[in-house]
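Heads up, one of the protein chains got dropped from this complex, but the rest are sitting where they should.
Now for subunit A:
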């Protein structure tokens, strides 16, 4: 919990990792891909405040002690949700697997939620594995990395028929939350790999599942917003938005937050630190202190109140994951309840509101 000016904030870090990108874990012959991946992450890391940056060697593989200190002792987080990313094409034991994450979930009861994964390209064996994982990890959510390479395939789409089999199975097994990472190099390469149209289809066809688009579809935030405004069960995962912009590009952070508040709304935005890309401490403290600038160019964006910050920092995600929130931190939130589509947003506004 984070307390500031007498207000208590229950913090759910809905998107974080415990990764191993150490050299020992690089698949022989694919070292360039393994290094390229973590180097790319390290580039993002350097968008945080200088005093929070790690040296490259620590960044490759951080310890359990580092994580517990950075996230809970110093980072104000109450509950952290592990999002698994396998990437076994170039990390021998995987980058950030449910198995490895779950070691900490078991060791520190109540602190973590382990999210699983599936990949429709694994067919019946994958479905069976998903069933086992649900039992083993008590899964309520999965992270789907649609751009992951397997063999010659460079990814899949959520609305592939084979993926629908998995979504049906997930629903049947009691999974509620589908976190989607939109990333580079989805097959076929000639299409826009960040396209979120597949989330649109799946969200329409699976109304009882929540789809949390991580990184708010950056770099296609416009496609994401146009889609999310029409889909009551689509959420904006703020990982990368806060970490990558709040310190490095504060004006753009304000604009992106303004757009998200307008199109998606404060009940459907969830904080994620993306640890170890960035530590949660400065992100939580910075977001609580943050205000939309007074300058004219931000004048018609919605404002963040203390209540909206409480929702975004924890209450919305707590609702999605049925996490118990202490009475002193509670507020009503409509996360997980149907909302109105987009035309409503400007219908009753007089004149030009651009």
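In this text, a contact is a pair of C-beta atoms (placed from the backbone, for glycine too) under 8 Å apart; a residue touches a chain by one contact, two chains touch by 3 or more; residues count from 1.
Here is the rule we go by: contacts and distances are computed from a predicted model.
Of the candidates "Iron-sulfur cluster assembly protein", "NtaA/DmoA family FMN-dependent monooxygenase", "Succinate dehydrogenase cytochrome b556 subunit" or "Branched-chain amino acid transport system permease protein", the chain left out of this view carries the UniProt protein name "Iron-sulfur cluster assembly protein". Across A:42, A:82, A:112 or A:235, the single residue that touches the chain missing here is A:42. Per the touch definition above, the residue from A:225, A:287 or A:318 contacting the chain not shown is A:225.
The chain not shown here is touched by just one of A:263, A:278 or A:321, and that residue is A:263.
Within the full complex, the residue among A:244, A:280 or A:314 touching the omitted chain is A:244.
Mapped onto subunit A, the footprint of the missing chain covers residues 32-33, 35-37, 39-40, 42-44, 46-47, 55-56, 152, 154, 184-185, 187-194, 218-222, 225-226, 244-245, 248-249, 252, 255-256, 259, 262-263, 296, 343, 345-346, 349, 351-354.
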